[in-house]
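One structure coming up, written as structure tokens, with questions to follow.
The complex appears here without one of its protein chains, the remainder shown in place.
Naming follows writing order (A and B), and every chain is counted from residue 1.
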Amino acid sequence: MNTRTRALLFLPLGAALAAFLLWGLAGLPDFGSTQGPYARYLARHATAQRHVTNVPTSIVFDYRALDTLGEELILFTCVMGTALLLRSSREAEEQRPSDRPTSAAQRHLVSLLIPVTVLLGLWTISYGYLTPGGGFQGGVVCGAAALMLWAAGGYRDHRALTPTGLVDAAEGLGAAAYIGLGLAVLAAGHAFLANVLPLGSTGTLASGGTIAVLNWATGLEVSAATVLVFHEFLKEYVQTLPGAAED
Amino acid sequence: MTALTALVLTAVAVLGVAVVLARDPLRQVMLNGLFGLSQVLLFTVLQAPDVAISMAVVSTVAYPAVLLMTIHRVGPQDRG
Partner (left out) sequence: MAPYPYAVAGVLFVAGLYGIVSSRNYIHMAVCLTVMQSSTYVTLICVGYLNNGQPPITQGAQPGKPLVDPVVQALTLTDVVVSVVVLALVLALALQAHRRTGSVDPDRLRGMRG
């Protein structure tokens, strides 16, 4: 089927879908006028019940922690799939061509920014249940630091400082810690992923019970997942450099 | 709805359509960054700071990095 026929076929179907979609969306409550029952409940009780001040984080890692486990497993499976697809078809021989950046300004400036980025990532994770942020966002920031290693020192430095074995292990450990905590709570006679640890005092880092633990487990997993994805795509990129074996 | 919300919503719609209509992947990556930025603004205006941070880190680092390396790997291709 050529592009023209496809576009012609899409026109009536797309119009029908758009009409159906608009009809459905028009049935939603008016923009900005309705507060759902769960929102009303959580706004009143979340901080009192869980001792954390960031309500979305308390939902992600406590009220609906099981959903987040699902999201984590999607993340885990996608990263494994990406790694399997890209690793299986690559030559077994590890190619490490050098692509050290020639600009001294780039090398020094990015090197300076790496510790700042790692610190920003860790800060975003650790205060995730007090202020906006959390394991998901901070994990990506930490993963970005691995990409900056490449920008500062080239592919060889990136590989040397983030060994694949370590990143793979961190990825597995993050997911295992999340599930392990849920099973431990279950073994102690409570519901799966129930918040049984002492809740601490509101507004401090020592608050939230299991929310803090799950937050860090997620941070570890998301950082490792991001680094692993960058890893695999950087390996693809260096295969196009002069000095790498062409496939 | 304030004028600011309406303005940011319009920016999201226009940039989203522009991302789809940009047939050259390289140009698309640039527009996708702007589209991400417009969504960050939208989520900020709509009082969702957590989502705004999420979108900001993802659309500044992760999307462009992964896309640019793939585009570089496959080399010049027919337009999308």
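What we mean here is this: contacts are C-beta pairs under 8 Å (C-beta built on N, C-alpha and C of every residue); 3 or more make two chains touch, one makes a residue touch a chain.
Being a predicted model, the structure only gives us computed values, none of them experimental.
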In the complete assembly, which of A:Leu75, A:Cys142 or A:Leu193 touches the absent chain?
A:Leu75
What residue numbers in chain A mark contact with the hidden partner chain?
3, 6-7, 10, 14, 17-18, 21-22, 25-26, 28-36, 38-39, 42-43, 46-47, 53-57, 59-60, 64, 67-68, 71, 74-75, 78-79, 81-82, 85-86, 89, 130-132, 134, 136-137, 139-140, 203, 222, 225-226, 229, 232-233, 236, 247
Touch rule applied to chain B and the missing chain gives residues 1, 5-6, 9-10, 12-13, 16-17, 19-21, 23, 25, 28-29, 32, 35, 39, 42-43, 46-51, 53-55, 58, 62-63, 66-67, 70-71, 73-74, 77-80
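One rule holds in what follows: only the chains that are shown with their structure count from here on.
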In the complex, chain A touches chain B at residues 31-32, 54, 56-57, 124, 132-134, 136-137, 140-141, 143-144, 147, 226, 229-230, 233-234, 236-237, 239-240
Quick one: in the complex, what on chain B touches chain A?
1, 49-50, 52-54, 57-58, 61-62, 65-66, 69-70, 72-73, 75
